[in-house]
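Take a look at this one; I'll ask things after.
The other protein chains are all here in position, but one chain of the complex has been omitted.
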Amino acid sequence: MNKTEKTIHEILKGLKDDSTILVGGFGLCGIPEVAIEAICRSGAKNLTVVSNNCGVDDWGLGLLLANKQIKKMISSYVGENKIFEQQLLSGQLEVELTPQGTLAERIRAGGAGIPAFYTATGVGTPVAEGKPVKVYEGKDYIEERAIVGDFTFVKAWKADKLGNLVYRKTARNFNPIMATAGKITIAEVEEIVEVGELNPDEIHTPAVFVQHVILGDSSKKRIEKRTTRTEGVAG
Amino acid sequence: MNKTEKTIHEILKGLKDDSTILVGGFGLCGIPEVAIEAICRSGAKNLTVVSNNCGVDDWGLGLLLANKQIKKMISSYVGENKIFEQQLLSGQLEVELTPQGTLAERIRAGGAGIPAFYTATGVGTPVAEGKPVKVYEGKDYIEERAIVGDFTFVKAWKADKLGNLVYRKTARNFNPIMATAGKITIAEVEEIVEVGELNPDEIHTPAVFVQHVILGDSSKKRIEKRTTRTEGVAG
Amino acid sequence: MTSAKDRIVKRAVQEIENGMNVNLGIGIPTLVANEIPSDYQVLLQSENGLLGIGPYPLETEIDPDLINAGKETVTTVAGASFFDSADSFAMIRGGHIDIAILGGMEVSEQGDLANWMIPGKMVKGMGGAMDLVQGAKRVIVVMEHVSKYGESKIKKTCTLPLTGQKVVHRLITELAVFDFTEQGMVLMEVAPHVTVAEIREKTEANFTLSENLKIVT
Partner (left out) sequence: MTSAKDRIVKRAVQEIENGMNVNLGIGIPTLVANEIPSDYQVLLQSENGLLGIGPYPLETEIDPDLINAGKETVTTVAGASFFDSADSFAMIRGGHIDIAILGGMEVSEQGDLANWMIPGKMVKGMGGAMDLVQGAKRVIVVMEHVSKYGESKIKKTCTLPLTGQKVVHRLITELAVFDFTEQGMVLMEVAPHVTVAEIREKTEANFTLSENLKIVT
């Protein structure tokens, strides 16, 4: 059971046009960079992409946009890039905006075998349109449906060869829940260790959720907004 | 913000008769022993107790049973003790049996602000009686409702003084989700460390969920079924 | 001559393939663990929050914080992980466990399973069984073919309250192996020296014979 044996290119031979893919990350933090570049090269078209954001013009999911591989985005916040706006306005690209917490919960539900749940988020807003409403203890809630993907691409810090994953800091974000919601989950990591080297109490994603592990290049991590303070200033 | 300042007895002055309490643990593993003994001494009556099991005759929640403090149990598996059976048959005790995964998800939902969700678990069984049924992609699901508690008692391994928690091995079980679902959550731990000593990537329960931390006595942990192998035998 | 239990265990273990994630119920299913080929990398899941159950501990290894769903002290294998109960059942309910092997009281020809309560007796609860039968990719029931009173436990319709409706994929007894398909219940394998006639006699449920009917090995 060594899940590190296939290259990303071998794995992506299974990715068909019109697939739904889940891609981890928040902004450019914790995105599976190598996998995204490989999806670009794979040429798979008409993809529905579930990801909190859509990268920037020349990095992250922006690369798939530029390559016209995305048919539809399901996200909570988009439009940090010009290509997105152009494709949306010209009707080439469809977008389903979902509140961030609802997006996270829909993905978790997908991985957990929960087909639907109720939330107050979005009640009385355009998000509620067309969704069943139910009253619990005098308060309105809307029904939201689970999301699952044909493929999931996540970025983790470390993996063992069995596919157990550990994430680092806020690069965790959507990655662990997306790992549970893909029929095939590919984890891109900065370091691969031997089975038994990760502490079982500290594993964030158990091996059962991961089908393939690939080694990424940790040197590229791009920063979207570099904000700093100067020495001696605390706030 | 030092959450270790109150004794369990001071905290329990707020526990009223007829409260709903959530108590962590699976069997006798990972139960808040000191807190349970203190609830005994508090004398609070007519409690609805949500816990996967109900202890044994002379330990764990069995102590509250013996003391006739429990009105109703919400559990997935009970009856490892005689007092339970006696009180149930004599009508002193009510029990709501819930599939273990549904119980876990109802508690998580309670902590996560999800009033209800759908699951296939229990469809076509006595568990489905009286519950709304809905069809998703041709399959039946039943609606299950969230559980919240007035008080939650969990057992963790380590806490910092701010209330961040780390659990150990399978003593984790229901504890982290219950910690999120109590209006007041009390964590009983084996060791209290200074703020900053726990690695932020390895904290299982963030401090926001915990109102009080008490130090337990780790020497008492009782084992329900002591099964061993002899040297040289692997299975 | 091996016992009925032994024969069931020996057949059940053949369901497990290298690399699988498996949940074994309490009773006969637990015994299956000991028969898994030692060169297989199989992760055994325990509902209370462990993937990668190891053998029982040595006396010196016993840890009260490390038990299985049967509340027995256990150990872990390399590559094991711990998680909470919600994550454990997300794993189960979400279809991430390849096989669940459970004991049964009754199985119907529709693939219904009853294994948690007997009306009139103290009901202890279903534990995680209802979640497992709905969630696992493949549900295998192992049980003796007839009750101690000689009655068939394989029914036209279950008489006991159900654990799950149309959830069983395969039933393994000491006499036979059945699959539950769109076309109904199908006899796949018969134990050595057992005739189809004998199986028909001991089985209340209706079943057809597989085109590939085999002898249990």
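Each chain gets a letter, A, B and C, in the order it is written, and its residues are counted from 1.
The rule is simple: a contact is a pair of C-beta atoms (placed from the backbone, for glycine too) under 8 Å apart; a residue touches a chain by one contact, two chains touch by 3 or more.
Keep in mind the model is a prediction, meaning the values are calculated, not measured.
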Left-out chain, listing which of the shown chains it touches: A, B
Sole residue of B:20, B:69, B:100 or B:180 that reaches the chain not shown, by the stated touch rule: B:180
Options A:30, A:115 or A:149, residue touching the unrepresented chain: A:30
Sites on subunit A contacted by the missing partner chain, in the whole complex: 26-30, 52, 75-80, 85, 88-89, 97, 99-105, 107-108, 119-127, 157, 167-177, 204, 221-231, 233-235
Residues belonging to subunit B that touch the chain removed from view: 1, 108, 110-114, 160, 162, 164, 180-181, 195-196, 198, 200-201, 203, 206-209
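Criterion: only the chains that are shown with their structure count from here on.
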Cα-centroid distance, subunit A relative to subunit C, in whole angstrom: 36
Length of the line joining the C-alpha centres of subunit B and subunit C, rounded to whole Å: 28
Averaged-CA centre spacing for the pair subunit B and subunit A, given as whole angstrom: 32
Sequence positions of subunit C contacting 2 or more other chains: 82-83, 89, 92-93, 134-135
Multi-chain contact residues (two or more partners), subunit B: 105, 119-120, 167-169, 172
